[in-house]
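Pasting a structure below so you can have a look.
Just one protein chain is left out here, and the rest sit where they should.
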Amino acid sequence: MSTSFYIGALELATGAVLVCAVMTLWRRQVRTIVTMLRLQGVALACVAGVLAWHEHDLGLAITALLVLAVKGVLVPWLLRRVIRRDPRSRETAPLINVPASLVSAAFLIVVSYVVTSKLTALAPSAATRLVPIGVATVLVGYFMLVTRRRAVSQIVGLLLVDNGIALVTFLLTAGVPLIVELGSTLDVLLVVVVLQVLVVNTGARHGSFDLDEMRELHD
Amino acid sequence: MLSFLALAIPFLMGVISLVVPWRRWIGWASAVSAAGVLGIGIALCIATSSHNAVTAFHGALRADSLSSFMVVVIGTVSLLATLQTPRVMSQEIAEGTTTPRRASYYVALMQAFITCMLTAVLAANLGVLWVAIEATTIATTFLVSHYRTKKAIEASWKYVILCSVGIALAFLGTVLVYFAALHSGVGTPGTVSLNWTSLMAIAPHLNHGVMRLAITLLVLGYGTKVGLAPTHSWLADAHSQAPAPVSALMSGVLLTVAFYALLRFKAIADAALGPAFPRALFIVVGLLSLLVAAVLLIAQRDYKRLLAYSSVEHMGLLALGAAAGSSLAIAAVLLHMLGHGLTKSTLFISSGEIAHAEGTTEIAKIKTLLARRPVLGGIFGCGLLALLGFPPFSLFISEFTMARAEVDVGLWWVVAISLVCLSVIFISITNHARHFLLGGDSSVAVPLNARSVVVPLVAALAASAFIGVSAWPLLTLLRAAAHVVAR
Partner (left out) sequence: MTDIGSSLGYGFIASLTQVVLVAIGGPLLMGLMAKVRTRAEGRVGAPIYQPLRDLRKLMAKEGLRARYSSVVLAAAPLVVLGSTTLAVAISPLVTTHPLLSASSDLFVIVYLLLTGSITMALAGLDTGTAFGGMGSSRAITIGALAEPALLVAVIALSIQARTSNLPTIVADTITHPVWTSTPTRLLALVALVIVVIAETGRLPVDNPNTHLELTMIHEAMTLEYAGSDLGLITLGAAMRLGLLFTLLVNLFVPWGVATGSSVLGLLAAVVFLVLKTSLLAVVVSLIEVHSAKLRLFRVPELLAGGFVLAVLAVITELVTR
């Protein structure tokens, strides 16, 4: 694979991950948000695949397939099952409105660029230069987790954080040892299963699962 | 071999409880498996007492003195918690709050929880440590939501979201450590791994900027699981809504196991960066936890949440002890872990019994407990005394030693602030205890018949008192374990 093609493909896939993260902040329809998450999973798998091809690393290639299966297929499918139970499918009143969220996201992207300069300086390469994009995804996911009311939006924020960290892992170290990667991806899957079970169970027992109504526990 | 057995026993017990339908004997069998773990822990301690490490599976599992001590702690608290299982589950099935199938899941999840914690302390690879701690989050979520009430589900939701975010940050920190190791200039890429021993060997060559970022993320990430401020808000909810034995296990050991992970990483950071930066980090989170706990304990209305915030306080104390970092400090930290495990689990189990007997967890609605239920109230009261750091209980000696170690290193101002916070906490807890334990005319005293509650709890308190007075059985062990991570 020629270097310029490798760099171009890597940049495109990494950029797609961040654009999907921004789109989840932008759109209100929960269905669209889940579709963005699926695209992000596919883009993440592409990043891992491109890196695996370039480094001729079999473990990373297996990881790429695993990421595609879990984050591109299984997790969005589980989320759709959660949405189907929930009659209200729009994020109508986030804590911070959409334009302000988007401007904050732009600010967070700049912050991530500034903060990760030390990391890139240690081992400059085409891959490590893209680390700020991974960190930006983590920050956008964290922001979404904190400012959204719907249960599904919070799950999506958590998944964005996980995807961003996975992206940083791929770019910095071409993946950690295979068993850790396996554990990490399976854990993401299990967390979504757990959350889906919680939402479905509460939905069946107590009516819908609106986090806004969950304010009984406090000091 | 021993390490493998330590993992295999609870794992098999979990499988059995899934396959075989619920009977009382399954609950007793789970207690036996916990006793087995404790026995193996003691055996490991003896095996590693000469500063050698016991490995299994080509070095995938590694037990040095520190890990062995942690296995002992896990075994002890698990024994206390699993001894309650037969009684609690039968009670709930009789009352209709649980079905036999859910009781089987309960036992299986508890065993899975214990297995994951054991994997975490026995893993040689820090990545596997991470996977194990993440797995405990998943196992405990279902345990927290065991009662399936609205509050329980809200608590488990908050728990799984906050802890998953924290664990994700910890993963990023681990990846950064790996990244620094790959580019440390020592060893070829094939030999670099996330094994703790190999990382300690190359620690002085790790890049400073990256390691600073990594240790900050790790303290924030694993600190969420430990319950340190500012990411402590899940603790009170989760520990108050979970069944009492689960709270006992979580508060008594899970927090400690996550702190063990922090100790391992701190050792690497100390070797890489020098003591100043990690110490500052630990002081900040430690003091913040103490302050938060002190403030929130003043106006507590629920005694289970009170116990949970007291856990935040003790984790803060552990962080301050770890900040000091000397051999004496770490030994005190480890002793504190054991003492806190014993005391907190006693308190949570008896609080579960109180909640079941009185029907409420609010402090204001319970009065004259000591007069009406002398044994139960007595155990709870003694437990509170132990928690507050009264001699002869072991928490007194461990807190005292930590303070002394901190002063030795020059952190006298930290000791001063923590003493102020501890005084405030002392006053708050005593005040609350006074409200619901003491007073009242002579009402009819209801005796407590269940031996499975009284015997283990009294034994735990007695053990704590014994350790507080004479550290004989543990002295060499503590010294050896502290030597592993101290500077």
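The first chain written gets the first letter, and so on, giving A and B; residue counts start at 1 in each chain.
Criterion: a contact is a pair of C-beta atoms (placed from the backbone, for glycine too) under 8 Å apart; a residue touches a chain by one contact, two chains touch by 3 or more.
No experiment lies behind these values; they were computed from the predicted model shown.
Every shown chain that the unseen chain touches in the whole complex is listed here: A. For the options A:105, A:166 or A:180, the residue in contact with the chain missing from this view is A:105. Remark: the omitted chain is touched by one listed residue; of A:34, A:47, A:133 or A:192 this is A:133. In the full complex, the hidden chain is touched by chain A at residues 7-8, 11-12, 15, 18-19, 22, 26, 98-103, 105-106, 109-110, 113, 129-130, 132-133, 136.
Keep this in mind: only the chains that are shown with their structure count from here on.
Chain A and chain B have Cα centroids lying 31 Å from one another. Of all residues in chain A, those touching chain B in their complex are 118-119, 121-123, 138, 142, 145, 151, 154, 158, 161-162, 165, 168-169, 172-173, 176-177, 179-180, 183-184, 187, 190-191, 194-195, 197-198, 201-202, 205-206, 211, 214, 216-217, 219. Considering their complex, residues 125, 127-128, 130-131, 134-135, 137-138, 141-142, 145, 148, 150-151, 153-158, 160-161, 164-165, 167-169, 171-172, 174-176, 178-180, 182-183, 193-194, 207, 209-210, 213, 236-237, 240-241, 296, 299-300, 305 of chain B touch chain A.
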